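Note that one protein chain is taken out, while the other chains of the complex remain in position.
Moving on to chain A:
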Amino acid sequence: PSIHPFSSAYPGPGRGGSSLSKDAQTSLSPDTSSSSSGGIFSSLRHDDLKEMLDSNKDSLKLEAMKRIVAMIARGKNASDLFPAVVKNVACKNIEVCNEYSFILCFLFYLLHFIIYFEQQDLALLSISTFQRGLKDPNQLIRASALRVLSSIRVTIIVPIMMLAIKEAASDMSPYVRKTAAHAIPKLYSLDPEQKDQLIEVIEKLLADKTTLVAGSVVMAFEEVCLERIDLIHKNYRKLCNLLIDVEEWGQVVIINMLTRYARTQFLNPNINKTFYGSDEDEDEDEEEKEKKAEVAAMAKRKPYVMDPDHRLLLRNTKPLLQSRNAAVVMAVAQLYFHLAPKAEVGVIAKALVRLLRSHSEVQYVVLQNVATMTIKRRGMFEPYLKSFYIRSTDPTQIKVLKLEVLTNLANETNISTILREFQTYIKSMDKDFVAQAIGRCATNIGEVRDTCLNGLVQLLSNRDELVVAESVVVIKKLLQMQPEKHSDIIKHMAKLTDNIQVPMARASILWLIGEYCEHVPKIAPDVLRKMAKSFTNEEDIVKLQIINLAAKLYLTNSKQTKLLTQYVLNLAKYDQNYDIRDRARFIRQLIVPTEKSGALSKYAKKLFLALKPAPVLESTFKDRDHFQLGSLSHLLNAKAGGYQELPDWPEAAPDPSVRNVEVKESVRAVGTVTYRDTGAPWALQGPQKLEGSSCPRSDSASGSEGSSSSEGSGSGSRSEETEEGSESEEKEEDKEEKDKKKKKKEFKKPVQESERWQTLLFVKLVNNALPPPSPQTIAPSSALKTYELLHRITGEGLSVEYCFSRQPFSPDANMVAVQMEFTNNTTSDTKNLHMEEVKLQSGMRVKEFPEIELLPAGETATAVMGIDFCDSTQAANFQLCTNTRKFFVSIQPPVGELMRPVFLTENEFKKEQGQLMGMNEITEKLTLGVKCRNEHAIVQRVTAAANLSRVPCGSDKECRFAGRTVTSGSLVLVTVATRDEGAAQLMVNCEKMVIGTMLVKDILLALTQ
């Protein structure tokens, strides 16, 4: 017996430990669960647990909880402890106990009671605890509290739950928001009348930018309001872009949902191809073809162009084919199968074949889906034929499926290999399925029919009766296609009736002989004779076929078989089975002429010996693809509960503009996109927000990316920022820049290649996600950097960021426009946001932004203010006030923002430059950074550092820029002349020497990094 682990920790020897018998103590020790599982749980024991729960020590409480859980696990009833648990644990602040394990135990315990005993009312006792838990500073506790609360199924708490979910949906922690999404279906199933309110929450959560939430909220969407497809429109692009970083389970749900969404919103990408006649469509039925032709005719008038959103979906899901999670791979595969143009579907084959290496259950599901796919798109899997070869160790259901796939893949070129392979299977176990497969190959491919038939006939001499029977059935079907040639096979089979006992096979042979009795005129009557002898001992289906055979022979060869037929019919007349009696009576009336016989008997021969159409041996997987692949319904080939039909493509695409979102939104989405892919762990810390509506498109994206990385990583990220900025613009102009790009590639290191690649992709995403550029976005500006004005923590939940929008400030042309974005991260509203006590250097002026009266919780607002910096980089200090608090903030402009671009011709530039010589000219030699040795990068970096516009220039070794300072309007001229090996010269001409010097410094920094 082990020592009681807690005897020393007991509150007093007289209260707990000593009152227990020794046996009870032993059974209490934690690791003897298996040995003590048969032990008696006396009430004494429960007292002990209650005492532990009553104690002041958390450790004892936890231990008690653990034991209760263990008791439940062993199926013991622990319900009488419920009040004690609720009283002692729930009423205490759960947050006091710091171990998560404790919370989980408690959670489990409560859920257990809620689920098992429906002790809902008791559960209500604990509600106040959870309500307190919902406000806990620790996110895990908030989440757990919500989980339990939402599991209590009592209608009176619906309002409380609703409130809790709403609050949690705007929680700071994404984990809590995720839990809120999980709670939505729970509440919905408890009270469907809350649907409208829940949809609001779903809508809110759908707009959430974090990857943690996305999967769960789509799950909730699917369960609550599947029909509200309009909710998806606005979030479509964001979901596509986030997809790669969502956790695996969420990915599956989102991909499946997007598949259906795309089916309703985009046009069928395969229309045109059908029109031109695709060879792969051989299996499609007429009706479908007609329909397609119709649509195609329509499409002919308007050539098909794939919606960029459709493309976005395909492109963003493709990398997930390399997920380690089979469910994700399958989800992408089905998406491609249902949505991609035919030419692109092929990519999924490799990934699916890879899954065949996985656990046998995974193989089973994948093979089912491959089987369906191979019927429609055989070419796709042909290169992987050998991956479907059967191993002797495969479970039976896998073998069957592999055979199915191999059969579907068979064509003229590979049939000989496949048949050889089938031959080896016949020699090993589970061979009965092989005959069927061979038969199917034979029907599908005319050339090999004889070979197959020979193979099958060989099987007839197999020792295993099942194999023989299966072959007979298959041969019967094959012979029906061309009976004349094969009378010797029929003869051979007639001989088999002596040995073969499987009823189905006997029936098949008899049917064959009857049907083709003219080909075997001598044997047929003899077979009937034998059968008549054994008639009474045959199975029902055999008896029916004997009657059939008799009737047919009677009609063709009545001389020899008349008596036999009558004998058989007499036997049948007294059979036990009424079907057989009926059949006998019917046939007698039909074939034996009597004076009373009706008009039908004249046609008896026609009736019985009519030419019968050959059966079609087809795959059971044919037409299964009307179920969404990868779904349970597809696997079962029956509609499972809750299955959503895969909609048909629309004939005309619905308005694509519904997916357009304000620039701001999508920029943010892009910002969060790829912490995995950009490799920046900081990207999750929240993207820098931008007022994008006033920025040119690509720039805004690179700006957000760049600034977020510079915020988070500190050193070493600046270069990346400018680099990416340059790359992105390059993409914009890549037609003209192509040659230079080539040149540039040569001296780039691979590292940069990758970054470039990322950025290109990035820009593509952005281009897709953004509406076309508005005309006012003129060229020269580049990446906008955001700066922090007020941090979320110092601002007590209010955070403010600003950027220099580089737009003219309309109220006063001498002012620099500063765009500010306010975000309220708290749970309460902020009111009366305005500025006060502006402290400025002399000469400086400020145009305040209009007061923001209300900033609701979780919302953001933007405002523009103007500052006249008087052409100096002095900071503007002021107070930012809300109705309750004041914050001191200051805005200091980089020198580059103190100017605005002017347009000069080359000649004007030279003229102006000539007047600003001497003291006004600053020249600096520099070595260009490795990443910016082409003209384009230089332009990009200079315009990023200063608000200047480019001046046309005849020489390609020089870049020129011009601008005027905002306040005084003094000219600023910049020239960068490049030499060999990255050497360059920077020249700044400016009346204001201070500005000139500072500008040189900034540009130097930008160019050398």
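Following the convention adopted for this analysis, a residue touches a chain if its C-beta (ideal position, glycine included) is under 8 Å from a C-beta of that chain, and two chains touch if they have at least 3 such contacts; residues count from 1.
Definition applied: contacts and distances are computed from a predicted model.
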Check: Unshown chain, UniProt name, "pyridoxal 5'-phosphate synthase (glutamine hydrolyzing)", "Matrin-type domain-containing protein", "SAM-dependent MTase RsmB/NOP-type domain-containing protein" or "MHD domain-containing protein"?
Finding: "MHD domain-containing protein"
Item checked: Selected from A:S128, A:Q197 or A:T424 as touching the chain missing from the view -> A:T424
Margin query: For the chain left out of this view, which of A:Q131, A:Q397 or A:T826 touches it?
Written below: A:Q397
Note to self: For the chain left out of this view, which of A:Y567, A:Y643 or A:Y787 touches it?
What the structure shows: A:Y643
Check: Which listed residue, A:L632, A:A861 or A:A875, touches the chain dropped from view?
Finding: A:L632
Notebook entry, point to check: What residue numbers in chain A mark contact with the hidden partner chain?
Noted result: 3, 5-6, 8-9, 30-31, 33-34, 37, 58-59, 62-63, 66, 69-70, 73-74, 97-102, 104-105, 107-108, 111, 115-116, 138-141, 147, 150-151, 173-175, 178-179, 182-183, 185-186, 212, 216, 219, 244, 247-249, 252, 256, 319, 322-327, 329-331, 350-351, 353-354, 357, 359-362, 364-366, 383-384, 386-387, 389, 391-393, 395-397, 421, 424, 427-429, 462-463, 630-633, 635-636, 638, 640-644, 674-679, 681-682, 684-685, 750-751, 753-754, 757-758, 761
